[in-house]
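Pasting a structure here, questions to come.
A single protein chain has been omitted; all remaining protein chains appear in their positions.
Order of writing sets the chain letters: A, B and C. Residues in each chain are counted from 1.
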Amino acid sequence: MLIVMDQKATPEEVNKVVAAIESKGYTARPIPGGERVAIGILNNEGPVDASLFLGLRGVKDAIPVTRPYKLANREFKPENTIVYVGDARIGEGNLTIIAGPCAIESESQALTIATHVQKAGAHLFRGGAFKPRTSPYSFQGLGEEGLKILKKVRDETGLPVVTEVMDPINFDLVEAYADIVQIGTRNMQNFSLLKRAGRSKRPILLKRGMAATIDEWLMAAEYILEGGNSQVILCERGVRTFVNHSRNTLDLSAVPVIRKESHLPIIIDPSHAAGKRDQVLPLSRAAVAVEAHGLMVEVHHAPEEAMSDGAQSLYPEQFEDLCIQVRSMFDVLHNR
Amino acid sequence: MLIVMDQKATPEEVNKVVAAIESKGYTARPIPGGERVAIGILNNEGPVDASLFLGLRGVKDAIPVTRPYKLANREFKPENTIVYVGDARIGEGNLTIIAGPCAIESESQALTIATHVQKAGAHLFRGGAFKPRTSPYSFQGLGEEGLKILKKVRDETGLPVVTEVMDPINFDLVEAYADIVQIGTRNMQNFSLLKRAGRSKRPILLKRGMAATIDEWLMAAEYILEGGNSQVILCERGVRTFVNHSRNTLDLSAVPVIRKESHLPIIIDPSHAAGKRDQVLPLSRAAVAVEAHGLMVEVHHAPEEAMSDGAQSLYPEQFEDLCIQVRSMFDVLHNR
Amino acid sequence: MLIVMDQKATPEEVNKVVAAIESKGYTARPIPGGERVAIGILNNEGPVDASLFLGLRGVKDAIPVTRPYKLANREFKPENTIVYVGDARIGEGNLTIIAGPCAIESESQALTIATHVQKAGAHLFRGGAFKPRTSPYSFQGLGEEGLKILKKVRDETGLPVVTEVMDPINFDLVEAYADIVQIGTRNMQNFSLLKRAGRSKRPILLKRGMAATIDEWLMAAEYILEGGNSQVILCERGVRTFVNHSRNTLDLSAVPVIRKESHLPIIIDPSHAAGKRDQVLPLSRAAVAVEAHGLMVEVHHAPEEAMSDGAQSLYPEQFEDLCIQVRSMFDVLHNR
Partner (left out) sequence: MLIVMDQKATPEEVNKVVAAIESKGYTARPIPGGERVAIGILNNEGPVDASLFLGLRGVKDAIPVTRPYKLANREFKPENTIVYVGDARIGEGNLTIIAGPCAIESESQALTIATHVQKAGAHLFRGGAFKPRTSPYSFQGLGEEGLKILKKVRDETGLPVVTEVMDPINFDLVEAYADIVQIGTRNMQNFSLLKRAGRSKRPILLKRGMAATIDEWLMAAEYILEGGNSQVILCERGVRTFVNHSRNTLDLSAVPVIRKESHLPIIIDPSHAAGKRDQVLPLSRAAVAVEAHGLMVEVHHAPEEAMSDGAQSLYPEQFEDLCIQVRSMFDVLHNR
């Protein structure tokens, strides 16, 4: 339930409502809004009796929340969440492009690619230092050395960097280097990791699980929000189906659904969905057409030698062409 | 295998190659192309020995065909197939919009909607006279009366009409009224119906089956092509997955794959994929962004009362907005 | 809704209830039961007002039917449907085994296999004369010649025969030869075919569609029942999923669900589910363990040369072993 306060409600009145909520054994979470304060009621078992609060001074309304997720719910927070990282604003009326290799392989590889993607118009650089790999015998990433290379990329190019964290133990380390911390598909319901992410100061990029429903995905985001970190970016990367001409089936209808149900920004990873290079460009355009807030694209200066895990990286020239095309689609869609 | 003839090969030389193919017990199918003739070899069991034909006069090359479909294969026919219906050209560098109600309910309903969609820019009118229904107790369509109403719509508006056929028995009747004959999702592998469609003079709109791979879909098209009807339009309408926020999961990666593997035009039906009205517009824009050749959209002047089967029809104003948006996306994509 | 009559209700009273139902524009369908008559109300749009009928003489109760299927619903007919074919009784407390090749290839092939499977304990012989094939270039079956061979098998062995029908046009022909007419997976929602099957005197074996829910499957059966043919056998053969170690994923939970929701018998086809020979035996045992009413198994005397379509046939000795194992499991399950 969401208790909506009058515009003129005083801090004292808000505090009294919080106390009334907590006296029932619930958790109260004030949500500062543009014009008024609202207070979310969490951790209730069973329905909450609105009449307990409707009579209190300064209370305007009590709205039942119809979804299992609350903090992630647009009913709770009607305004879009915008994530600010460096010069990038993810979630506002613009298109954020994140690009880079699957894995950081070396300093020269990272800097070469970063220079390419920055020139083409990327706003952030991505690259894995700790890599989740299906096989224990595959390259698992450079670890902290990879993180240091990412720092160097940021220092030299000014691009904020996105990189994946794989467990709560390494979180401090990853957080110290990353501008955005990524939680991967296979960890979407790694609840210990989500709880740790909730205590992070960094924005979290949360990829959708391979067979996750929208509700499960938003509940995973809820873990992070509930821990106190409001900076969550969702990333659709395809779901697993019987279809065999792509690596995963990109579920673009997730974008209008997320935009309706939640205030969190949503971006698309066409590279992992497609698996095949020649599907990346059309799917990127489609992502813009359904009004995703951004794209995350794998790019490599020598794709055939990339230490990748299933996605086929684009050549720099292909990425440049992609940026031009998606920007012109974005502009026409927003009448610019 | 595909036997490619010299540009200057004479009809006599072509005939000799055909005879040589047939003498081996295979079927020869000459394929007239823009600049040269090619001859497809069908009905071979096991591989064909190219050397049998490479020595014949006028033969330039013998190309093994790597997919199970042949006539539907771009290797066989590199040029796009264009389907001409009335003023519409489906498959060329333009965007064809088909719109109308799920079912024809009455003459006034059909004419009202047809007037709306024509004004908004639709090129063809759709409406079901024979309706496949999950339940035997649901409205099964007006039958021949519905076909007569479609004729009236064409007479009054000039819009060509698309309508579904459900079995070989009614094919003659449907064909007599329809400009394009639709084969529905549940009949994609109704091989008797496909064979009958192969003998039709009408273009066939072939919807993808609910769990069909691209290969199975193109093999279904192959049945029609093999019967002698080269006018096939493919229609993606979503596949069945675990996802529950849309009725089906629209598989937009099918478009680049079909465009690469086949010369047949492919359009998108966002209405049956989405199931929900507010997903239709973003998915329509996405369909244009992946370069589908057209859209088929359900529209009704009173959607809440529509005799529909799962798709939610758009209001006429919503469809008008859709046409404006998809046309501007199409234009920017083609630098117009 | 189901109107349940008193045990002592007279035919006259039943007729009056029927008349009352029809006067409301609904269809009345009397269902003779063991001890009392019940009358189903069909073709109502929206809910039916029970009070219209509860006051009539001889009416004991009016039960709302909670599923979209009615005649297929166990609420409508609590007793199991038993299908009698030759000496076989499908649906009673016994295990019916149907076996034979994918396709009838020749008289000697069919008779050889029939002799084998009969000796091993099969109750019916299966074999395709009209074959649905993904490719138009694959062997499509011997047609009427195949049907004549099936007749010969029945004449010589006494085994009733099961064979597939592919369209309404050939139904008369197939029906004239077959003891049970099969409707295949790809035709589960070929509604014209289902309607024709509803007018048949033969029992119908209705395979589950590749992506069909239980509701859709029972609605397909409803088409047949509604047409007047009460002899329907359901056949689970696996559904299409992301799983790639079998051809389809055998959904054995369908058996307890069907047995609860419907009175129709359900059998399992492990051969098409598995795709791989060594999965057929364990899946057959599992089918018995979930209390399927029977099995349909592909057997060939020379499996490597079989004209099959994806299922791998068992060798006769393997089938013999299967029969022994499933019978002993069946016996222990029924305390014999």
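Assorted remarks:
To be clear about the criterion, a residue touches a chain if its C-beta (ideal position, glycine included) is under 8 Å from a C-beta of that chain, and two chains touch if they have at least 3 such contacts.
These figures come from a predicted structure and were not determined experimentally.
Contacts of the undisplayed chain with visible chains (whole complex): A, B, C.
When the full complex is taken into account, the listed residue touching the unshown chain is C:Val255, out of C:Ala38, C:Ala72, C:Val161 or C:Val255.
Only one of the listed residues, A:Cys102, A:Ala122, A:Val161 or A:Met219, touches the absent chain: A:Met219.
Note that of C:Ser51, C:Thr66 or C:Asn244, the residue touching the chain absent from this view is C:Asn244. Screening A:Asn94, A:Thr115 or A:Gln189 for touch with the missing chain picks out A:Gln189.
Those residues of subunit B that touch the chain absent from the view are 240-242. Residue-level contact of subunit A with the missing chain is found at 42-44, 68-70, 132-137, 166-170, 186-193, 209-211, 215-216, 219, 222-223, 226, 239-240. Even with one chain removed from view, subunit C keeps its contact list with that chain: residues 211, 213-214, 239, 241-246, 249-257, 260, 273-274, 278-279, 282-283, 285-291, 325, 328-329, 331-333.
Definition applied: only the chains that are shown with their structure count from here on.
Considering every other chain in turn, the ones in contact with both subunit B and subunit C prove to be A. Distances between chain centres, each the mean of the C-alpha atoms, put A farthest from subunit B.
Under the contact definition stated at the top, the residues of subunit A that touch 2 or more other chains are 241-242.
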